[in-house]
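A single protein chain has been omitted; all remaining protein chains appear in their positions.
Then we have subunit A:
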Amino acid sequence: MAPLPPTRLRAIALYKELHRLGRDYPNPGYDFHGKLRRMFERNKNLTDPAEIQRAFDLGEFIKKETLALYSLSKYRALKRMYPEEQSNS
């Protein structure tokens, strides 16, 4: 039997990364892990390399967006906690 295709490992790595990211999702009402799982399941039968690549790119994109969302929400929360003092002059 041929060795496991590297796309399988890539997919698992991406899934793990996204799964860990989802643990910290700020809104508990948003079903991050469920959506993640369903998206991966929907793509499990892809065979066309171009399509597989597109799915990977989407996953990477979601990862970047989620990271940006986290850092932005943290920055905003801190900004709100410590507003700049208004100068009353």
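Heads up, the rule we're going with is that a contact is a pair of C-beta atoms (placed from the backbone, for glycine too) under 8 Å apart; a residue touches a chain by one contact, two chains touch by 3 or more; residues count from 1.
Please note the rule applied: contacts and distances are computed from a predicted model.
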**Fill in**
Name check vs UniProt for the chain missing from the figure, options "Family with sequence similarity 114 member A1", "Transcription elongation factor SPT5", "tRNA-intron lyase" or "Probable electron transfer flavoprotein subunit beta", returns "Probable electron transfer flavoprotein subunit beta"
**Asked** Thinking of the whole complex, not just what is shown, which of A:His33, A:Arg54 or A:Lys79 touches the missing chain?
**Response** A:Lys79
**Complete:** Listed in rising order, the subunit A residues that touch the chain left out are 13, 16-17, 20-21, 26, 67, 70-71, 73-75, 77-79, 81-82, 85, 87
